[in-house]
Structure formats: structure tokens, C-alpha cells
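Step one of this worksheet: look at the structure below.
Missing here is one protein chain; the remaining ones are kept as they sit in the complex.
Right, chain A next:
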Amino acid sequence: MNFLKSEKNREYLWQVLFTLSIIAFFTFILRNTQSALDKQGIASGFSFLSQEAGFEIGESIIDFFSDDTYQLALLSGFLNTVKVAFIGNILALALGFIVGVTSLSDNYLVAKLSKFYVESIRNIPLILQLFFWYSIFTEVFPSVRSALNPIGGVYLSNRGLYLVSFSDHWFFNILPLIGILSVVAFFFFKKRSIKSLERTGVARKIFLPTLLFFILVSFALWLVAGLPRELSWPTLAGFNFEGGVHLSPEFSSLLIGLVLYTSAFNAEIVRAGILSVDHGQWEAASSLGLNKNQTLSLIVIPQALRVAIPPLISQVLNLTKNSSLAVAIGYPDFVSVANTSLNITGQAVELVLLIMLVYLSISLSTSLVMNIYNRSVTLKER
């Protein structure tokens, strides 16, 4: 019995027993489910994914028609989730940052307004807010035939927002790519500026060269493309507008709801982060002759971010997961499409597993990226 006398061995034994019982538990569930499904003659397995879906999806980034497969339908729903989560998180972080900073402002009115915003928004359940924003579209805005037209090329109705856009020309399609290149260029110019600051004491300009880069590259490509100028105007054709960019009421109200709700939490996190910075830092900065804005952007916020980023990561994940409330207001996100598929195929086990798997991988990859960023801003002790 020497083996059990060692405390380390006993600890290992417990861990092994625990792991085994978990494995046994899940094996039991799996086998029980399989035998029960077989007994009732319910189809199982993932072969349905390559069958024809048979339903249409209201809005989709990729081309999807009812004769495409379930696989493509689920991909389309997945991309809709990613779309609303990606745009939503950028806006929620930006808005949360602004509200968080202004809630600490010396201006009484601004500070109180920010407080009011935070307290009212984060204390109302998200689903109610979604219904509210959706009802704004259906109740307040006029029908598509008498759409509001505040300025040329903008139409607002209960079918959503239609905007004038660039026509479908390869030059316009690669514009976002040039934008991404410009961001890369921005970091390049920033690095160069810091290098020059360290060597000569004079910082070089960052924004101007970035802007010039963007304009020159775009202009050059525009010349190459043969000066395309056509715009795509939304025009009333039959039942709905055709052409332009369309933001559906479902997408818009989901985005607005998610952004406002999450930004209230983000604002509190940013505020807490700023307050966590020691008062001595403000005093030290002002004794160096920095003004309030410089103190905030150069001294306080970099230190506040270290505290704020880990909880902000969980808010990013929260927004992503909350986007699954989309089904309540008819936005075809991943859960909605998976639910429809579930109902047609009846393969609840497989599809619920898929839903869980997809959200798990979205969350894990988001937190991976955010954690890498977090590591880059944490205090580096030398």
C-alpha cells in the first residue's frame, strides 16, 4: 500500500477517477441517445448536410437559393452572425469608449447624460430593446411607397434603409482592400515615426502620408479602371426598392440593439479602467506640463486599457452570443437557420451540437485574438 501513502499519488488517483467518470457519463448519454433514436426510427448522422435545403434565406452575403444544400444554408447563417457581430463589436467598443470617458467629464451635463445612458440601457433586458427597435421600423416609418427621402439617394421605410452605392465594378469592389492596405501603411509610418523620434528627437508625420497613400493608390487604380463613375441608385421597382445598399429592418434593429446594450457595459468597464489609474499619474503628468487631453491619451488611457481589456473581451463575446436573439426579430442568423433546418430534418441532436460547436469556435477564436492583443498591452517588466 505504499502507492496510496504518497499524497501525490492519491491526488493523481482522484483526477483519474474523475476523468473516467466524466467519460463514462458522456458515453452513456451518447449510446442511450443513439439507441433511442434508432428505436424511434429518427434519422441520425450528418449526411443531411449535403441535401437540398428547400427554403430561402431573407438576406445573405453569399448567393443562396432554395435548391442549395443545408451546408450552404448554415454557412450563410453563420456569415450573417459574423457580420452583425463584427460590425456590432467595433461600434460597441467605440461608443462604449466615448461614453466611458465622457462619464468622467468635468462637464456636469455631459457626465450625467452618460451616466443616465448607461444606467437606463443596461437595466432593460436586451430582448425588449430588440423588440423596441424593430417596432420603430414597423410602426413609425412609412410604407415603402411613401418612403422618407431626407436627402437624395437615401430612402427610409418600414422595409429598412436603402442607400445609394457604387455600382458593381471591380474598382469599387477592391476599395475596401485599399482601405486595409492603408491601415498596414499607417502602422508602417508609425514605426518610422517612432524610429526617427528615437534617433533624431523629431517625430515624423503619420496621418498625412497614410492619407496620401490611400488617395494616390485609389486614384492610380481609378485611372487604370477607366474612370468608372456610375452609382447605383435605389429605385422603386414593383414591391421594393432595387439597387443601392439595403439595410433590412431586421439587421438594423439587431445591430442598434446589440450596440447600445453592449456599449453601456463597455462604458462602465472603460470608466472603471480610468478610475483605476492612480491619481498621482495625473499630477505627475500635469507637473510635466501636459494638458488634460494629452494626459488622458498618453498617460491614463494606456494604463487604463491594461485593466479594461480582459473584461472588454468578455463583452465582445457577450455581444457575439447575444446576436443569437436575432431569431426573435426575424434576422436569419446561424441559430435561426439551424432552427429551420432542425425543424425540417428533425435532427435535433446533430444541429444543436453544431450550434454549440459554432458558438464555441467563434468565442474561442475571438478570445484568442483579443488575448494576443491583451498580451501586447500588458505591463512589460524589464
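Everything that follows uses one rule, which is that contacts are C-beta pairs under 8 Å (C-beta built on N, C-alpha and C of every residue); 3 or more make two chains touch, one makes a residue touch a chain; residues count from 1.
Just so it is clear, contacts and distances are computed from a predicted model.
Undergrad: One chain of this complex is not shown here; going by its UniProt record, which of these names is it: "LemA protein", "Amino acid ABC transporter substrate-binding protein", "histidine kinase" or "6-bladed beta-propeller"?
TA: Checked against "LemA protein", "Amino acid ABC transporter substrate-binding protein", "histidine kinase" or "6-bladed beta-propeller": the hidden chain maps to "Amino acid ABC transporter substrate-binding protein".
Undergrad: If I consider the whole complex, including the chain that's not displayed, which of A:T19, A:S196, A:N343 or A:T378 touches that chain?
TA: Residue touching the chain left out of view: A:N343.
Undergrad: For a quick check of understanding: of A:F46, A:F65 or A:F187, which residue touches the chain that isn't displayed?
TA: A:F65
Undergrad: Considering the whole complex, not just the chains shown, which residues of chain A touch the missing one?
TA: Residues in contact with the chain left out: 29, 32-33, 35-37, 39-43, 54-58, 65-67, 137-139, 143-144, 158-159, 237-240, 242, 249-250, 324, 327-330, 332, 335-336, 339-340, 342-349, 352.
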